[in-house]
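After the structure tokens below, expect a handful of questions from me.
Every protein chain except one is present and positioned as in the full complex.
Labels run A and B following the written order; every chain starts at residue 1.
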Amino acid sequence: MAALTPAGPMAPMTPPAIAAEPGGKAGRPRRIRVWRGVVLLVAAVYFLVPLIASFTFTVKDSSKGFTLDAYGQILSAEGFGKSLLLSLGLGVATIVVVLLLTLPAMLAVRLGLPKLKPILEILCTLPLVVPPITFVAGITTILQWGPDHLADTPFFQTIIAAQNPDFPVVLVLAYVILALPFVYRALDAGLGALDARTLVEAARNLGASWPHLLFRVIVPNLRSALASASFLTLALVLGEFTIASLLHYQTFPVWIYTISGSQAQVSVAVSVFSLLITWLLLLALSSAGARQRSGS
Amino acid sequence: MNGAKVELRGLRRNFSGTTALDGLDLTIEPGELIALLGPSGCGKTTALRCVAGFEQPDEGAVLVDGSDITRVPANRRDAGMVFQSYSLFPNLSIRENVAFGLRVRKVAAAKRHARAQELLELIGLPQIGERYPHQLSGGQQQRVALARALALEPRVLLLDEPLSALDAKVRVTLREEIRRLQLSLGITTIFVTHDQEEALSMADRVAVLRAGRLEQVADPATLYDRPATAFVAEFVGTMNRIPGKLSGRTVTVLGQDLPVEGDVPATSDVEVLVRPETVIVTPDPSSEAMILVSSFRGSTSRLRVQLGDLEMLADVPGHDTVRLAPGTRVRVELVERPVLVSASSDVAAAVPVPEHDVV
Partner (left out) sequence: MTVQSPVHTAPAAAGGGSRPKKSKSWLATVPLLAFVVLVFGVPLVIILGGTFSREGTLSAANVTDSLQGAYLTALLGSVKLSALVAVVGALLGTFLAQAVVTSRFRLLREAVLTASGVLSNFGGIPLAFAWIATLGNSGVVTSALGLDSAGWSLYNFWGLALVYLYFSIPLMVVVVVPALDGLRPQWREAAQNNGANTWQYWRHVGIPVLTPTLLGGVVLLFGGAFAAYATAAAMVGGTVPLVTLQIANALSGNVLIGHENVALALSLDMIVVAGLVMAVYLPLQRRSARWLR
């Protein structure tokens, strides 16, 4: 920039000699291409090596060289089916509860109570600020304190029932809270794109009843937002370790951790496997979203 | 401040297979406002971007006052540019936007601000310096963009369809304002547009481009009255195409013999190009021609007249609308003056399309 005269705004139109070199222009894009190539290469190495190495780790065998035994052992490993089923069950229950809670509330706020919107937004965002481990610290304290003080009340039975190891409702409650921010954002975006008010008024005007409206008009139009909310919730529940392990429940991630001591290869194999599942879920979700967009 | 002379010499530019510029030659005189007019993809924007330095021509040169600037980087050229829309920096106030070039050149803050204020007064918005772009209307934003383009006192001003994103009313006032400013500053201006009305009303000369080549360059009146080619004739203004018989340099059309102007095709079956305002329509119950539609436009009315299997447009004075209602039988004549003719299938895609030029 030496050619620019700082003294005044009038710049000379005649170029300095260096700028007129024909190579000057071609050099810049090449430098950018090289820079971009380096960035992409480093990123590829950093992100792919752990995946490849994990896979290698699970299939190498000191005697045979290559074996898929670790993957075969996943299914037969003790506790696999039970913990996976537990996590899936918790996931489904969480999705149902969180959607039943948020969808009507958010619709109502959007349609008739715009003043409540900031309150709802803050309430649903707050769990982001509270790390799960602190949340579980609070829950543990309640669960320890409860039996001592509520032994004679019906609450006691409720608290005991909520901790049933076969299906710990307390985890569902906690996971609903953890999922709230993600579900809120997904649904808010979906409702925003929908113009729910016009849709509802048009349907009401045509004489649709409320249940009909909710399940025949709103839900189908929100399919992609609901799918993305559900996916995020499921991914969250399937991967959640902190709360489950500190409350001593054998969910899927806790199980992986438990077996890692004795069966390192299997635990890594399950980790690879769970990443694949996440990937497939996301692909299914994005293609469903794309289908809906092209359909409408 | 006075304008520079800009010369485009044999500009050629290809974009992966499509030719945007195909040997464009054009000289813009100092202080002149020239409009580059043409349909989408005719290369007008590419030509402008070659002058600004955002595009490099594959062949040819751009000269400013005789010196070759083809390879000068965009940030060292002495040309201010106004973009189609949304070009103001959103994070800077209006004053900082206008003073951006001065800041980059390390001009002292006080001097910068004074100059920005001067420019804001020039564009008639002296009190908005502290505001931000998203607080302004589209028309105000484009004025500020103009002020920013003028801040470095460039000798060439480049306008890339600056009005196309605005409301019709704002468009008209703003184009008058741009023209007034341009005349008072005497700055050489290249104005890209697809709107022929805009080009005709603002420019000293209009250059019509077609497929990367110059079709005709002339002052607006000449361009309208004596288009050099059938493409220009149809692109600029509205044209009727009426079948006629050619003999020598005379054509017989609607029973009249009219002299022919410009090129004469080889065949004798031709189409005669006639402007609606040169079609004379008078009520005549015995005639076979009939008015189909009449649309009133204030000072004039545009009539759609059926004559056999031919439909044509005619502009008549507004006060004649009553006696020329739809259904009226009329006699159709042409004003006695030289006409352009073309072979029947010469002009295919010459219809002006009000679309944004993508290239």
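The rule is simple: a residue touches a chain if its C-beta (ideal position, glycine included) is under 8 Å from a C-beta of that chain, and two chains touch if they have at least 3 such contacts.
Being a predicted model, the structure only gives us computed values, none of them experimental.
Participant: Determine which one of A:Ala77, A:Ile159 or A:Val176 touches the chain that has been left out.
Facilitator: With A:Ala77, A:Ile159 or A:Val176 as choices, the missing chain is touched by A:Val176.
Participant: Kindly state which of the options A:Phe57, A:Tyr71 or A:Phe167 is in contact with the chain not pictured.
Facilitator: Looking across A:Phe57, A:Tyr71 or A:Phe167, the contact with the absent chain belongs to A:Phe57.
Participant: Which residues does chain A use to touch the chain missing from this display?
Facilitator: 1, 4, 11, 32, 35-36, 39-40, 43, 46-47, 49-51, 53-54, 56-58, 60, 100-102, 104-105, 107-109, 111-113, 116, 120, 123-142, 145, 173-174, 176-177, 180, 198, 201-202, 204-205, 207, 210, 232, 235, 239-242, 245-246, 253, 256-257, 260, 264, 267-268, 270-272, 274-275, 278-279, 282-283, 286
Participant: Just checking the interface: what residues of chain B touch the absent partner chain?
Facilitator: Interface with the chain not displayed, on the chain B side: 52-54, 73-77, 79-81, 83-92, 100-101, 103-105, 134, 145, 148-149, 151-152.
Methods note: only the chains that are shown with their structure count from here on.
Participant: Counting only Cα atoms for the centres, state how far chain A is from chain B in Å.
Facilitator: Between these chains, centre-to-centre, one finds 53 Å.
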